[in-house]
Structures are given as structure tokens and as C-alpha cells.
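Only one protein chain is missing from this complex, and each of the others stays in its spot.
Every chain is named by a letter (A, B and C) in the order it is written, and numbering of its residues begins at 1.
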Amino acid sequence: MNALELLWLIPLLPFAGAAVNGILVRNSQKGLATAVGIGAPGLSLLVALAALWQYSTTRPGETIQQAVYVWTTGGFSVDIAFRLDPLSAVMTFVVTLVGFLIHVYSVGYMGHEPGYRRFFAFMNLFMGAMLLLVLGANYLVMFVGWEGVGLCSYLLIGFYFEEEFPPYAGKKAFVVNRIGDFAFLVGLFALFATFGTLDFAGIEAQVLADPASATAPYVFGFSVAGFVTLCLFIGAVGKSAQIPLYVWLPDAMAGPTPVSALIHAATMVTAGVYMVARSNILYQLAPEISTVVAVVGAATAIFAATIGLAQNDIKKVLAYSTVSQLGYMFLAAGVGAYVAAIFHLATHAFFKALLFLGSGSVIHAMGGEQDMRKMGGLRRHLPWTYRTFLVGTLAISGVPLLAGFFSKDAILAGAWERSPALWAIGLVTAGLTACYMLRAVLMTFFGKFRGTKEQAHHLHESPAVMTVPLGILAVGAVVAGYAGKIPFTHLDWLGGFFAPVIAVIPGHEAQAGHHGLALEALLVSASIAAAGIGLLVAWRIWGRNRGLDGGSAWAARFPRIHHLLENKYFVDEIYDRIVVRPLAAIARACWKVVDILIIDGALHVGAFVTEMTGDLGRFSTTGNVRNYALYFFAGVLILFWWMIF
Amino acid sequence: MSSEFTALLLGDSITRWVFFPTLAAIPLLFMRRAPTAAIKWYGLVVSLIELFFLVTFALAHWDGAGMVVKDPVFSWIELPGLAIVYEVGIDGISLPLVLLTGLLLPIVLLGSWKGIERHWSGYVLSMLLLTTGILGALVALDLFLFYVFWEVMLIPMYLIIGIWGGERRIYAAVKFFLFTMAGSLLMLIAILWMGWTYGQLAGTWSFRYEDLLLLDLPLAHQTWLFAAFALAFAIKVPMFPFHTWLPDAHVEAPTGGSVILAGILLKLGTYGFLRFALPFFPHAADRLAPWLLVLAVVGIIYGALVAWVQVDLKKLVAYSSIAHLGFVMLGIVACNLVAWQGALLQMVNHGLSTGALFLMVGMLYDRRHTKKFEDFGGLAKVIPWFAIFFVFSALASVGLPALNGFVGEFLILLGSYQAGYRWFTVIATSGVILAAVYLLKMVQETLWGPLTKEENRHLPDLSAREVAALLPLCAFMLWIGVAPKPFLEPSRPALAAVLESYRDRLAGPIADQPTLAISAPGQARVPTFLAASARRESTGPQP
Amino acid sequence: MSVPIAWYLVLAAALFCIGTVGALTRRNGIAIFLSIELMLNAANLTLAAYSRLLDDRTGQMVVFFALAVAAAEAAVGLALFIAIYRLRRTIDLNRINLLRW
Partner (left out) sequence: MNPIFAIPAHDVASILPEIILTVAGSILVLLEAFLPGLRRLYHALAIAAVGLAAWAVATLPTGPSFHGLIEATPLTGAFSQVVLLATVLGLLAAPGYLSRERLLAGEYPALILWCSAGMLFLVRGVELLAIFLALELLSIALYGLAAFHRREAFSAEAALKYFLMGAFVSSFVVYGIALVYGETGSTRLDGIATALATGQGSPGLLLLGFLLLICGFAFKLSLVPFHAWAPDVYQGAPSPVVAFLSVAPKVASAVVLVRLVAAIAGSPLGGGWPDLVAALSVLSMLIGNLFALVQRDIKRMLAYSGIAHMGYLIIPLASPGATTWRPVLIYLIAYVLMNTGAFAIVSMLYARPGEQHAISTLSGWGYRFPLLAGCLTVCMVSLAGIPPTAGFLGKYFVFLHAIENGRLDLALFGIAASLVGAAFYLRVVYMLYMKPELAAPERTAIDLHGRLAAIATAGATILLGIWPQPLLDWIVRSLAGL
């Protein structure tokens, strides 16, 4: 049987799983819930692997379109169709594999939660939506998945809906995402109005046939491509938590840790990067927007990294690290290194999922405690967690020969080509990353335990169902890097594999990116140095069983900065002041003033005046018949006078 | 006349399902003493029979592309030089709304099962009369007839709000009545004026839709007449400055009343624009389009903002209707096939999702006798199934892809963008953000968070009856969202035809005094209904 | 020698006005009714005068009927006055205003 015919199964299976778990299964039937919840993504993983194997062996690089059914017709016609090409292939691989592992992990992690069944229903729903997103053959299907994952993120962040904060965080996430989606929609309208289709292939064909059609001036001095890409990028900013819309991601940590790992680290938040890469043909035609992308990415990267330095909640650290890494990816996409972007996306998926699950394992052991100040010295109690977490940390820090090293290096190389400034920022960020990640490790696993007695009593390594996925991910975090460009060699499997995805537009060829060994050596050593310095600094401050003292000492030395970082630059507060409250005030004004006071007021005044006229007028009927006679006579006279003249 | 009419009533005709509810209402006059349960079931059965009539009719007269069916025309009021005909017909534009009406009627009765405590016979009676009024207005092809049905809707709705409503029900009912009447009276004058003008030119008065479409009026006349029609319809929709009756009416009306009101009555305004105001006065419509667009967009943003700060569930949903219908108006004014398809679909969508929301607000009210947010919170724990349906409908209303709301909004916005109203579209699109804001607020404050109120701890979850009322709605929401094609197709030919004729007339010159376009049947000038080829008379006596 | 017809008309008009003023100014019901009779007769005089002027008998016919009618009215009217007086002990119209506004 031909697995490539079954693309539609890949998203459908998780959806089915979600439906079954959500509607048919009862809370009591935990085994069944587990079977369905694991089985659906498992099957979809198998189908995906089969399809990918068949794809990469039989027709690598080709684009496989598969229309399932016609969605709308009439003035606007679009199909529900799937597309398999190198880009979606890689994404599908990452999503299904990491997703499945996290599902397995969840069996252990969520084992004692009351909402077990609901959790898996939502997770499956998410898998389905995410796969729809990456496999969609046109922007509409992509958007459907795009909003679908947003919904799941809303539901899963608010998983503990009986508490105060999580639902609020979920709402925040959804609304902020909606801001992006709004721009996304406008982009789609512009696309359709220009090209008459939302099909990736169709648009690509038209642009290639006539690039001028895309570079034609449109609005506000933007070209078509410029306007569209800008809108799409705003959408990506929302989804992938970039400045200025990143604020929802840290709060999103209110959800269960596997959710953070799957949605807010490995897959959903990277959808923006995927979308930019998917639309690379347009971005190539809109250099000014690409620059915007790169700058925003770089800024986010360093900005979030600095915040990460001062966070004490282990998941918050990882969250800001995620934001920062996403910034890295956008930096790559912005400078035109789309391959590097996707490369980093993939590696990041592995080690960030690993880190989150590790932190989950820690929290699990700590009985829900997330504050690193109350941890410490856990490496003895949680050996496996410790090891895998360390691997992840080194990988993300860009320690040579681990996945992060390669992908980050590719990005920095790309950045250098565009502008040394961006490269420099990337470099500093790399250093910071290494620093705060090691800080996390040191505060969590080294020193002596700072938790309460009974916490110390309950400390235990997590069950195999949780540690095994950690192991697998750790392996991924080590080897994934070798898929991409390996410095000092011409080995670049990913690059070759991706060649057909990165459109080559007549007249807009990107300058070939192969520089001399000397330069390459320089860049590589620089990034190694950065990582090294970062790690060193972290060791100097938090290492050697100093516990918290080192950190607090530094905090005492720069109180202002520390305060600023600890409170995340007060961005939430600022937004609240300048956006939320004024809007609410306006709304209230509309309601109380315009509606009630002006419109209804006018009506009531009108009614009152009418009534008053009548009420005063009726006294003309005095009840004295002599007046009536007078009225009659007066009436006659007036009318006569009127008739005469 | 009577003979033809009775024959139509008996035959498989539009007339039958328009008047069946009224006929079925007559026994209720003598059932006042009957046990309430009997009356409830009687009403339910009648409504189901009505639904059956509608569905069978639609299927029977369905040809692959669309449907255009007319009952045989016969003269209703005939005087020398004045002929008012009884002419009803249905096409792809009215079909969805007609079916929606049929779907909502039984659901409304189910939803009112507990909520209505007094005078059930009167309640069912009003509902059935209301149904006749609505269906009649949707199929009437003679403007006099249309006006009659249009007004017939008022009294039952007035009674429903006023008798079974809440605290300030009388204020709300009277407000609703006077608002609507103010608009429709002007429309009456406009209709008479058109009939007279036609009479001047053709020798005999006529209010037939097809005849009046042949009028070519100078711009000044068009503008005034359009204003009169637009006012009547804009009040019904309601568009921005004329909307203040809606929140009151909704908050005070009983659940069933709100559902019908939001589900269908409001749509008659938008339907009126689509069927009458635009085709009759293309040039005026074209010239006034910017103003209507401004009102529509203001309505979207304004409704959303105000909804956001409401403290009363029902009021929030009511204001959300203003925003949603703002989208519909945007689509209609955009005058482009995509937008019109979206608008028509969105009418149905709003009927489904908002209808469901009102139903569920009513269910909460039946349990707790309050609609204030402060009295709720954390209900998801207590009544999970309710929570599921509530979130589902809310998301449909937010316009989440794969649910119905998205399809309509997307098509509308896409269409208006294509039509060249870029910035209006962009502003309108920002409405989707606000939609998320206020609807999630609603969900949050009712379902999520800790269970604060002790009274809420033991609320019963949805009963089978309530699920039966909600399930069809949610099923359709999902179906439309996942595969909207079968819901878009039927109306496309009709919309295309109307649009074509509208464009033709717009392209044509503006008459400097009223003239009568001599048009052969089936000419693009008069869409669908005159196209003898396209028309198939429902079986009934030939006049 | 004979008085010109016009004078009759003027006289009648004058009478009519007097009657009107009386009807509007008096408060006693009977007095008002009398004034009304005066107006009626002014009208009759006009009719008679015109009938003479036109040398046509219709006018005089009308006068007869008008007188008859006046008599009937008087009968009903007085009955009403009695009725109201029984119930209210007054026929001062300013005070007969149970029904007003």
C-alpha cells in the first residue's frame, strides 16, 4: 500500500483520538483513555514515518499534493488539501516524534490528575491541528490548523480551570494570538485579492512566472509581497511569541509541564518560523520586511535571554529561553538562512522538549515546587533526569558536537553574511543562553537541598515511562545536529534536502553562502568562545555549592538592573496601562454614555416631550362648555380669516 | 380568491407551510383549560410537522443547482386600477432562512419547556403566529403582502416579550414595538409611492416585486425611497445608531423570544436589504454604500466593545449580535458574490451559534434565576456537559476555524476586501480580536476559576431535553464549519443572478424621470423569479 | 316707501353677533340658551330677508322649520337643565365640570 496516499490520516488519527477520548470515554476508564490517547498519535507517527520513508526514498524533493474535498465554491473556492514536501516532511517528523514522546511521558506525569482523559483529548486535538498546520497545501488549511493549535493552547494552559490564574493565562494567550491572527487574515485577503488563490503551489507558480506581480506597489509604499509578508510576520510574532507579542508565553507556563514542552517549546510556537519559511518566496521579494524579521528576531533573542538570567521559576527560565531561541530562528529566517532556521527549529524541538520534560520530572519529584531557590542538590536523587537535563543544557548552550552547536552556528554564519551587528547580537545571546541555562542546572541539581523536610523525604526518580522519553530526546539532542551543515565540511544533508523548498527567483538569487575556511574558523571559534564564557561566568557565580549566595551577591551589586530583569522589564504592566485599561474605559464610555445617555436619552427626551405636550395640551379641554363654544367661535373666525387672505 | 387559497393550502405548496402554523394555532384558542403538558407537546408536534413540511418541500423542489419555486399567483385585493396579488415564492436567498426558522421553532419550544411557567397556550399561539409572519415575510413577492407579514411579526413578539419577559419587560416590549413600527411605517409610504409611480407608468397600480423591479427612478427619488427602506431594515438588523432596542428586548425577553429574535427576526432586516433595498435602488445604494459601511463597521467594533464590559450574560450576547450583524451588513453592502455568500451564510451561522448561546443562558437562568456574571464562576466543575456546549457555541461565535462562524466571516471579509473596501475590511477584521476578548471573558467568568457561589455547587447538569435542543445546533455549527459547500451551493445561483442584475442596472444610466424598463422575462434585469425557464410552480391549482 | 333689504341683513348680523357674545359671556345655562335662541332667530331673519329679496318662498319655509326645531331643542334643553339642577343644584356652567381634561 502507498503510504503517500494516506497523508490525510496523519492529522485525522489524532482528531479521532480526541473525539473518542472527549466524548465516548468516561473518566473512570483510565486504561482506555491511555490506550486511545497514546494510540492515536502513535499510529499517526507510524503513518508519518512510513510516508516519510517512502517519500525520501522514492521521490525526494518532489511536492506531493493531495486534495481531500472541496471546502467552498463560488466566488472563493478552496480545497481541503495536503502537501508533502521537504519542509512539511521535516516538520511532520519533528511534530509526530516529539509529540508522541511527550504523550508517553504524560502518562506518567499526569497519572494522578483528575482530568487525565480530558488532558489526552486536548493533546490529541492539538496534535491533529498542528499536523493540519504543517501538512496543509494552502494558507487556508494552514490557518485552520493555526487557530486550532491556538485553541488547544488555550484549553491546555487553562487545564487547571478551577484555579484562578491558569484560565486567565489561557485567555491571554488566545487573545494575544488573535492579534496575530488578525494580521494573518488581512495578509490572506491581500494574497487572494492579488493572486486569486491561497494555494502555496499556485502562488509560487505565479510569482515565479512574473515576480513583478508581487513587487508591484500596493499600499503605504509597500509592495504586494511587502504588505503580505508584513501581515504574515505579525501573525508569526503572535504565534511565536516575539516582541512585542511575546507576553503570553511566560504566563502559558501555568499549564501542565508536558503541555509547555509540546506546545510552548517544541511545536506550536515554532509554527511562525515554519510559516515564514513556507512563504520564503514572498519574503525574498520583500527584503525590507526580511530585515524587520531579522531585527525583531535578534532583539527578542537578546531581550528574552537577559530576562532569563533573573528568573527563579525553572519553567519561566525555560520559557524565556524558548522566546529567545525563537528569536534566533527568526533572525535566521530574516537573514535568508531559511534552512538554518528550520534546522534550529528541529534541534531546538529536541533539546527544549528534553529540558521541559526534565524540569517536569524535577517538579514531579518536588511535589509541584517550581522555584529553583527551594531546590538544589537534586542530582543525587534524580540521576537520569540530571544527566539528560545536562545534555539538553549543553546542547542549547552550543557546546561543540551537540545539536545546538551546529544549528546555532549555521544561524550565526547566515547572520554574519547579512550584517555583523546581527551576528554580534546573536553571539552575545549565545553567551547569555549558556549562562542562564547552566545557572538553572546549578541551582537545581548542585549545592545542597533547600526544600522542606517532607519534600526531601519524597524525592525520587521518575518512573521509566517518563525517563525513557527523556533518554530518547537526549539522544536526539546529541545527534540531530549532524543532519545539517557541519562546519569545515561540505556535509549538509538538510541543505540539499531543502534545496527545492527555497525558491530561486529569477533576478533575486541569494548570494551564494560559502566563505573561506579562515572566516568559518573565526566564526566557529567565536561562538564556542561565547558559549564557554557564558558557562564559565555561570559557574563562577552559582557553582561550587555556593547555592544562592553568588546570585544574590550579584543582585545586590546591580539592584536596579536585577529589579528590572526580575520583573521582566514591566512589560505586562505597561501593556495593561496603555492598551487594556484605556480600551475598557472607551468601551464603558460607549455603553454608559453613547448608548444609555445619548441615544436612549434622546429617545426618552423625545418621548417625554411628546407626553408633556399632550399632558399640558389636554388641559385645554377645561370641562367648561363655555370655553368649548369659544374654541368653536375662534376656530370659525380664524379659518374665515385664513380663507379670505 | 378563497377557492384558490384553500386549494393551495391543501396542495404541496409554499402557502401550506406558511399558514400551517396559524391553522395549527386555532385549536389552542380552545385549549386554555387543557393541561400544560398537553399544550407543550401539541406545540412541539406541530413545530416538528412544520419542519417536516419545510424539509420535504425543499428536497422535492431541489434541482441540482438551486431552487426557484412560486405558488400560482392569484389576485388578493382587486379594484379598478389597483391589483394586489397574493404571490409567494422561494429561492436560494430565502431558502436558508426559511429552513433555519423551521429548525429553530421546535428547539425554541424545547428550550422554553421549563422557563415558561404561565399561559402556555398563549405562548405557543404567539410562537406559531410569529412563525407564519416570518415565513411569510421571507417568501412574499408582493410588497404589500410583504408589509403585511412584516407587521404581523410585531404583535406576537410584543406579547412574547411583554407577557413572559423579565423585570422591565413592558418597557422593552414597547421600545421594540415603537422602534420597529417607526421604520416600517416609512417603508409603507415608500412602498405605496412606488406602487403609484408604477401605476402612473403602466396604467395600473402594482406592488409585485417583479413589476417594481422594472422601475427606473431618478437619483433623488431613489435616495429617499432607499432611505425609507434602509431605515426600516436597519432598525430591524439593528445597525449602529438604531440598536438600543435590542439589548433591552433581549435581556427582558424569555429564552424562546430571544432565540427567535436573534435567530431570525434580525435577519429579516439584512434579508430586506438583499432582496429589496439594493435591487430596487441600485444607484442610491451605491451612493450611500460608504455610509452603510461606516455604520456596519462601527457596529462591529462598537458592539464588540460594549459587549466586553457587560455584567449580564444575556446583554453580552445581545451586543455580540450587533457586532455579528455588522459583519453581515458589511458583506451585503460590499456587493460581491463572495461577500454575499458569506453574508447569507453568516445569517444562518449567527442564528445557530447565538441561538444556542441564548438557549444556554436561559438554561442557566432556569437553574439560578440570575444572568449576572457575579453569580457564576467555576461552573465547569459542576455542570461539565453544559460547559462543553457553552464553550463550543462560544467558539463558534468567536469565529474559530472549522466551526461555522469562521466561514461566514472569512467570506464576508474576503469579499469586501476584494470589492476594494480595504480599510473598512481591515478595521472590521480587528473585530475578530474583540470577539475573542468578550466571548472568552464570558466563558471565563461563568465556567472557569474557583467555584465561589455556594448556590452553584449543586446545579443539575443538562437534561436530555436540553441536550436534544442543543445538539442539532452544535451539529450544524460543526458541519458548516468543516464542509460549508452544501450550505453555500444552494444560494449561489440566486445570489449571482441578483448581483448580475444589480450590476447591470448600476452600469445603466440614471433616469431623469421615472421610467419603466420594458424587459423580456428572464432578462438579467429581473433576477431569478421572472426567469420563466428557471421557475417551477409548486403543484397547485393554476390561476 | 320701504326699508332696503340690506338693513335687515345688517340687523340680523348684529343680532347674531349679540347672541354669540351673549352665549360666550354668560355663565347661567338658561341665559346662554336664550342667547343661542337669539342667534337662531337672527339666522331666521336673514333667511326671511333673503327670501324677500330673491322673491322665493324657500327661505320662509326654512324659517318655519327652523322655528319648529328651535322649539324642540328648547324642550329637550329645558329638560336637561332640570335634570342637571336636580343632581347638581346649579346651572352655573363654570361649576358643571365633573368631566374635564
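In this section, contacts are C-beta pairs under 8 Å (C-beta built on N, C-alpha and C of every residue); 3 or more make two chains touch, one makes a residue touch a chain.
Because the structure is a prediction, the values reported are computed rather than measured.
K.L.:
Write down which of A:5, A:164 or A:611 is the residue touching the left-out chain.
P.N.:
A:611
K.L.:
Among B:80, B:203, B:486 or B:509, which residue is in contact with the omitted chain in the full complex?
P.N.:
Touching the chain that is not displayed is residue B:80.
K.L.:
Have a look at B:72, B:89 or B:162 and name the one touching the chain we're not showing.
P.N.:
B:162
K.L.:
Going by the touch rule given at the top, which residues of subunit A touch the chain that is not shown?
P.N.:
610-611, 613-615, 617-618, 620-621, 623, 625, 627-629, 631-632, 634-636, 639-640, 642-644
K.L.:
Spell out, residue by residue, where the missing chain touches subunit B.
P.N.:
Per the touch rule, subunit B residues meeting the hidden chain are 1-2, 32, 76-80, 82, 119, 122, 147-148, 151-152, 154-155, 158-159, 162-163, 169-170, 173-174, 177-178, 181-182, 185-186, 188-189, 192-193, 196.
K.L.:
Spell out, residue by residue, where the missing chain touches subunit C.
P.N.:
9, 16, 19, 23, 29, 32-33, 36, 39-40, 42-44, 46-47, 49-50, 53-54, 56, 58-59, 61-62, 65-66, 69, 72-73, 76-77, 79-81, 83-84, 87-88, 93, 96-100
Criterion: only the chains that are shown with their structure count from here on.
K.L.:
Averaged over CA atoms, how far is the centre of subunit A from the centre of subunit B? Could you give it in whole Å?
P.N.:
From the centre of subunit A to the centre of subunit B is 39 Å.
K.L.:
Quick one: report the Å distance separating subunit B from subunit C, using the average Cα coordinate of each chain.
P.N.:
65
K.L.:
Distance-wise, how many Å sit between the C-alpha centres of subunit A and subunit C, to the nearest whole number?
P.N.:
For subunit A versus subunit C, the centre distance works out to 99 Å.
K.L.:
For subunit A, which residues are in contact with subunit B within the complex?
P.N.:
69-76, 143-144, 146-148, 151, 154, 158, 161-164, 167-168, 171, 174-175, 178-179, 181-182, 185-186, 188-190, 192-193, 219, 583-584, 586-588, 590-591, 594-595, 599-600, 603
K.L.:
Give every residue of subunit C touching subunit A within the complex, in rising order.
P.N.:
Its residues touching subunit A are 20, 23-24, 27, 32, 93-94, 96-101.
K.L.:
Contact residues on subunit B for subunit A in the complex?
P.N.:
175, 241, 244, 247, 302, 305-306, 308-310, 336-339, 341, 378, 380-381, 395, 400-402, 406-407, 410-411, 413-415, 417-418, 422, 425-426, 429-430, 432-433, 436-437, 440-441, 444, 447-451, 483-485, 488-489, 492
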